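With one protein chain held back, the other chains of the complex are shown just where they sit.
Take a look at subunit A:
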Amino acid sequence: MSSQNLELTIGWLYPTLMSTYGDRGNVITIERRAQWRGYDVKVLPLDQNATAADIKTVDVIVGGGAQDRQQEIVMRDLQGAKADAMREKIENGTPGVFTCGSPQLLGHYYEPGLGQRIDGLGILDLVSVHPGENTKRCIGNLVIEVTASRLAQDLREMTGTTPYLVGFENHGGRTKLGKVEALGRVVYGLGNNGEDGTEGAFYQNAIATYSHGPLLPKNPFVADWLIQTALRLKYQQEITLKPFDDSLAAQAREAMFKRLKVNLPGAAAAKV
């Protein structure tokens, strides 16, 4: 199958309401890496004007973070048929990356520091609670090792090394996982709750993490995994992705590992 025929639709959850911390970075990274390979890429905003039918057409989903008021507007809008469509997509394996506030939205509920509990879609078995305005936020650079077994294995095969992700977290809420698998273990930073060493969640092909939206530029192999998974599901065949010169990302990762003094066996030498 020639790459010219391949099409990819990125569904972007509420671009104007849920893009607080450079979350657009994830959309741009997927979009460009697919475009650079010659695929036709469409970015479809899944906002108030979108319908359940629109949600059903997307091949990969990106969701970012929202301020509390914006999160409420989203939750009021994402109900009924639209919520069902979103649930169906994720259950059926549509890949997605959900950063910052989005995982709270996919979980059972989020209790903000002020105001009422916001019910989530209940797709991920997790709950998030803000322990109050006077509790310190979890802020800073974040390094995790991906431990979610199927994803970790895929990424190991793609890169030939242990998959470490570099990001930045900034959240007041603390997340506790139920039966859902964690995305990874915290190597540097605080993660889901600063206590149990877990970070994020992985369910079907949905990646949830507290790391902000520009997660993919520095972890381009995750972007490629999302693209590959989306194409496999859409075209029902394995599609090999053309590699790029990702040396800038490799240098960005090395600079951060060095600064945080995290010693990762083989990570610095690993090709990204």
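Simple rule for what comes next: a residue touches a chain if its C-beta (ideal position, glycine included) is under 8 Å from a C-beta of that chain, and two chains touch if they have at least 3 such contacts; residues count from 1.
In the analysis below, contacts and distances are computed from a predicted model.
Its UniProt record calls the unshown chain "Lipid II isoglutaminyl synthase (glutamine-hydrolyzing) subunit MurT", which is the correct pick from "Sulfate adenylyltransferase subunit 2", "Lipid II isoglutaminyl synthase (glutamine-hydrolyzing) subunit MurT", "Maltose/maltodextrin transport system permease protein" or "Xanthine dehydrogenase subunit XdhC". Touching the chain that is not shown, out of A:K89, A:R174 or A:K218: A:K218 (per the contact rule at the top). Annotation: of A:G122, A:G140 or A:G194, A:G140 touches the absent chain (contact as defined above). Panel shows subunit A; residues 15-16, 19-25, 28-29, 32, 35-36, 48, 67-70, 73, 137, 139-140, 168, 170, 212-214, 217-218, 244, 248-249, 251-252, 255 of it touch the chain omitted from the view.
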